[in-house]
Every structure is written in structure tokens, then in C-alpha cells.
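Of the protein chains in this complex, all but one are displayed in their positions.
Each chain gets a letter, A and B, in the order it is written, and its residues are counted from 1.
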Amino acid sequence: MANEIAVKNFYNQSTNKHTGILSWLLTKDHKRIGLMYMMAIMTFFVVGMLIGILMRLELIAPGRTIMSAQTYNSLFTLHGVIMIFLFIIPGLPAIFGNFFLPIQIGAEDVAFPRLNLLSWYVYIVGAILVIVSLFLPGGPIDTGWTFYIPYSVRSSTNISLALFAAFVLGFSSILTGINFITTVHRLRAPGMGFFKMPLFVWATYATAWIQVIATPVIAITILLVIIERAFGVGIFDPALGGDPILFQHLFWIYSHPAVYIMILPAMGVVSEIIPTFSRRTIFGYKQIAYSSLAIAFIGYLVWAHHMFSSGMSDTARWIFSLLTFIVALPSGVKIFNWVATMYKGSIDPKPPFLWVMNFIFLFSIGGLTGLVLGSLATDIHLTDTYFVVAHFHYVMFGGTGTIFFAALHYWFPKMFGRMYNMKFARIAVVLYFIGFNMLYFPKFIMGYMGMPRRYYDYLPQFESLQRISTFGSWILVGTIFFIFGYLFHALRKGKKATSNPWGGVTLEWHIPSPPPLENFEKIPTITHEPYDFSQLKEMKDE
Amino acid sequence: MSNHTDTVTHPVHRDDVGAKMGMWLFLFTEVLLFGGMFLVYAVYRYQYPDQFHIAAMELNTTMGTLNTIILLTSSLTVALSIAALQKGNKFLSLCFLSLTLLFALMFMVIKYFEWTTKISHGIYPGSPELLTKPNGQILFFGLYYIMTGLHGLHVLVGMVVISFMIVFIARDKVTSDNYVKLENSGLYWHLVDLIWIFLFPLFYLIQ
Partner (left out) sequence: MSGNNKHHISYGTYILVWAALIAFTSITVTIAGVNLGRYTLFIALAIAAIKSALVINIFMHIKFDEPIFKVFLGISGATLFIIFLLTFFDYIYR
């Protein structure tokens, strides 16, 4: 113990004169802020998950099982709002981006540390508003997380407050984006050209652009709905000349790019983990970097594929269907480059790598079924069914959610300076895989057979599939608690981690675990390519 | 590429270009916020071109023009205030900033009279008078209130920001060799002006 205290790290060094909890709440250190985000975001993830379990429990048998239809409506809305706005959008950038982006470019902090802290508080305020909206008279929101007009104007539940909460959360997201873009442009270490940045940085950078450019559109959309509820201006009300479909346009102009806010950083994490555990430089570095930007850009061109059955013009329908297929290209570039990186590498299947394999499998299913939904003809049949529910859980949860765990397993030793139990971690990967597919795969089949989404009841013919799905949810959630369990145990009792337990070569593996307050004793000068594993030998000597 | 070697040794470093970059990024979010609003406007103007013409006749072009001139001039005074501070003329800089504040106030007063006249004529969202009009006009006035209202809100925020700058300059927190805060406030103010440059012809000049 005495020996540990002697080592300086960001836990025992503070940016302010306070100690204890205050030194955290007033910190300007990007690593501490990252961890504060982690606490908050994981809490909401657990809450969202428990709501998911409740919904699955309701669906274990036809008819009313444990809750009323109205309760179910509120639960899926809440589940969606929490998972989207409080977990998956901020998840990777705010936690791992905050912690590792500055380190990976050789900076001692982000460009605007105070703004960074502010964005955490804004996030917390937004989250509190969501919670408050549940308990005020009027009742919890029941529109679904999409807040579609006209119901979101007519519903008597606390829509305005919940919308305002989403507005506030968007603000937090924007602040993070501004911070990251400026950091990447201004604080790269000497020698760290744009094309020497690790791919996680590239991905987070592209994400930051989407956060900055797309989020304001949802902000104005939200404001319009709030104004509509307060004053009845008629902007979206056909009786007064307004067009409800215009709301859907505005909503998806943000919310489609938002799915890239969710997935791009995840792809960045994959591009970190694969080279490290293949001991091989990444294949097609530049293509992966550019494909991040390409995805961010093309992501703006496809939003109306969520609106094929809304009544918009036929011309728009085929144009957006066509454009949607183009996004598959840069995503495909990434997948092929990852696979090519592993080819002939000396693969070391440690848990982070196994999580990535999990990701590639689940995300591919999500991506391929996305093509089914992106093509106009098939979407008309499948829209608003369980097929969609299965699809977005495969991409968001199977994609980004899985990578959340991958990143956690990859960077845990660096963040906390401890190792976790490898055997448990391997078991968790397998259980997660089983639980996940059991929970969501039946939904593809049910959707194909016509089971609509957002219903608390179903026809008897779906009973066995629904039941399998519910059993799957127990396995999955059990596994996730198991993961939290062994990680928590590792926090206190785990073996001490060395500075480079996996043999990675990006900058975070050059510094102690956990890192000291300003990351580097001396800002490094970068000479190597980002994934040049010949450095490993020198690093050992350091 | 990166020119940050000098910031390494001491923890408090200043990066004016970085600060401005952050400000510009923030301005883009504002541009897209209003951009969404302009999109709504464009769609409805496209759907109801004639009604928009008729409704626009009821707006007071003189007041609108006056406000345009006022706002453009206030943009000038902010720019001059920065130039004055760059030259080390603190007093002149403060004068120009106060002028800006005054113009902003004039803009808001005129806006206030415009709105209240409209409201006293019974034209406001959801009013019985307005509801008797055709749909296109209802939307026109709805957009008028929302967009000029949102813009007015930005003017108010700008006034607060400029007031802070006046205090900062007076207390030498913003000086002739550390004035990026003033520049950023200026950028914000010009953006408010920019938005008005588009709002003006779109609402007042459809004859």
C-alpha cells in the first residue's frame, strides 16, 4: 500500500485544492471527467436494462401479465429515451473519448477543460429532468422515443419537460463535440500529423463533427414541438396547414446521423483492438480513416429511409433508398480492412479481442438486416414490426453496446491499474453471445411473421418465440451483472496492471497505469506510425 | 504541423486560435439551428406562395428596414471596438461597445412595438382573428413569431455577453494583448446580424 501511494497518478493528484468528492466534482482532468461520465452512464444503462427486463416479463405470456398497456407504453418510451440519449449517444465518446483521445494524441488534456466539466453537469441536469418528468402530475411520457407528431402534441403526459431534457442533453453532446474537434486540431503532440493519429481518434473526430452539425437540428425540432404544445401555432398541424411529415424529416435529419454518433467511435475501438491482438499493423490505415469521414458525411444523405411509409413523395422514396445502400460501402471498407489485418497476424485471443469478434458477428447481422429495411419494397412489409426492433438492437446493442464492453475490457487495466479475471471474461463473452441471440433473433422471425412493435400483447402464435426471447433476456442481463461483478472485484482485489498488459503501441500504453495527472512527464515527439509494432521492443526497455 | 511545443512546460497555456476555433464551431451549431427553421419556412413558402405574399404585406417594411440598418450598424461598432482595443485605445473600445449595446436595445424596442401592434390587431398564434385566415397565412405569422422571437432571444443573449465584455475591458481582464474573448463575443454578435440579414427579406420584402 505504502508503495502504491508513492506512485503519482490522476487518482491521487488533483487539479484543484480540494480533496475527496469535491476534488472530483470540480475537476478539470479529462480522465476524471471520463470516469464521472462512466458512473452516470452505466447507472442509466442498468436502469434502462431493468426496464427492458420488465417489458420482456410482460411479454412472457399473451394478454396482461404484470402491467397495463399504458404502463408498457411508458416503459418502452422511457427505455428508448434512456438507452438512446443517456447511454448510447454519449457512451463511447464521453467516457473513452474523454479518457483516451487526449492521451492518444499526446496532449495533457482537452482544449477546453472547464467546458468539458460543464458538459458533464449539463448531462446530469438533462438526466435529472428526464427523471423529474416521470413523477410530475401528467405522468411519464408515452410517445415512444421518436416523439412523433401528432401524438406528441396531443398526449397529456409530461412531453414538454422530457423534450426539454433531450434538448439539454443535446447541448451536452454539442459541447463535447466542439471540445474534441478543437483538441484534435490544436493539441496534437509534435510529430503527430493527422495521419499518425490512432484510428480511435479519427473516429471520435468524425463523430464530433456529427455532434456539432446534426444536434442543432434536433434542438430546433424539439423547440418547435414544445412551442406547438404551448401555443398551438400549427407548424405541424394539418388542420392549420402544417405538415406532420415535416416533423419526421427534421427528426431524422438528426436521428439518422445520430446512429453514426453511436457506431463510429465503436468502429474506432475495433480498429485499436484488432491490431493490438493481431500484433500486426492495421491494414489500410488511410482507408479506415477516410471511411470514418465518409460515413459521417454520407450519414447525412439517407435520413428519410425511416419514412418510406410516411406518405412522402415516391421520388424521395427511391432516392433515399438508393442513397442508403451507399453507406454500406465505407462500412464494408472497414470490415474488410479489419479482416485483412487479422490475416496472417499472430492472433492472441484475449478477452478484448473476443469481444470484438462478438461485435463483428452481431453487427454484421444488424447491418445486413439494415439493407433489408433500407430497400423500399421490403421495408414496406417490415416497418414497425419486431424486425425493426431486432435490427436496431443488433446494431446499437450488438454493435455499440458490445464494443462498450470491449473497450471496457481493453482499457480497464489502463484506467484503473488492475487486471480482471481472464477466465471469467472469456465465459462472459460466450454467455453474452448466447443470451443476446436468444433475446433478439426470435424478434426477426416474429417481425417477419407480422408481430408489430410497441404492443404489450400478442397473438397466441407468437407465444413460444416470445418466451424464448424472454429467457434470453435473463441470460443476457445475468451475464452483464456478472461482468460488472468481476470488474468490480478486480477494482479492489485485481492484480496490479503493468503499463502495457496487452502489448499495444499507441501512446496510452507508453505511460503508467493508471496515468499520472497530465498524462506525460514530457510531451512526446512522435516518430512512429500509429500501429508500428516494431516499437514494442524499445518500449520494453523504457 | 502542430505548433504547441511551447505549451508543454507550463500548465496554464493560452491558445487564442483554439478559442476562436471553438467559437466558430459553436456558431455553426447556431447556423444549423436556424437552418432547420429556414427549412420549415422554405417548405411552407413553397406550398403557399400566394398566401405568404398576402400575409407579408401586413408587416411594416419601414420598421423592418430600420431594424436592419440598426443591426448592421451595431455590427460595425463591435468591429470598431475590437479594432480600437487592438490599437490599445481602451476608452474608444468601451465607447463603441456601449454604442453596440444601445443599438441592440433600440432593435429590441422596435421589435417590441412591432409585436405589440400585431398582437393588438389580434394577430398572434391561436388567436380567433388569425384562425379565420387561410392556412398559409396562419403559418406565415406562426413562423414570423417563432423565427423573429428566436432571433430576439439571441439578441438578448448577445446583450448580456456584450455587457460582460464592457465589464471585462473596464477591469482590464480583456486587454489589447489578450482580447480573444472580445473577438468571440464579436463573432457571436455578427452571427445575430447575419441571421437577420436573411430574416429581413424573407419576411418583410415579399411584395
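Quick note on the criterion: a contact is a pair of C-beta atoms (placed from the backbone, for glycine too) under 8 Å apart; a residue touches a chain by one contact, two chains touch by 3 or more.
If you're wondering where the values come from, they're calculated on a predicted model, not measured in any experiment.
Enquirer: Who does the absent chain touch among those shown?
Expert: A, B
Enquirer: Which one, B:54, B:80, B:94 or B:161, makes contact with the chain that was left out?
Expert: Of these options, the touching residue for the absent chain is B:80.
Enquirer: Where does chain B touch the missing chain, residue by residue?
Expert: Residues of chain B in touch with the missing chain: 3, 6, 13-17, 20-21, 24-25, 28, 31-32, 35, 39, 42-43, 46-47, 61, 65, 68-69, 72-73, 75-76, 78-80, 83, 86-87, 177, 179-180, 183, 186-187, 190-191, 193-194, 197-198, 200-202, 205-207.
Enquirer: Touching residues of chain A against the unshown chain: what are they?
Expert: 185, 209, 213, 217, 245, 249, 253, 300-301, 303-304, 312-316, 319-320
The criterion applied here is as follows: only the chains that are shown with their structure count from here on.
Enquirer: Can you name the residues of chain A that touch chain B in the complex?
Expert: For chain A paired with chain B, touching residues are 108, 111-112, 115, 174, 177-179, 181-182, 185-190, 192-194, 212-217, 219-221, 223-224, 227, 231-235, 240-243, 246, 249-250, 253, 518, 522-523.
Enquirer: Taking the touch rule as given, give the residues of chain B at its contact with chain A in the complex, in rising order.
Expert: Against chain A, chain B makes touches at 1-2, 4-5, 8, 11, 15, 17-18, 21-22, 25-26, 28-37, 39-40, 43-44, 47-48, 125-126, 131, 134-136, 138-139, 142-143, 145-146, 150.
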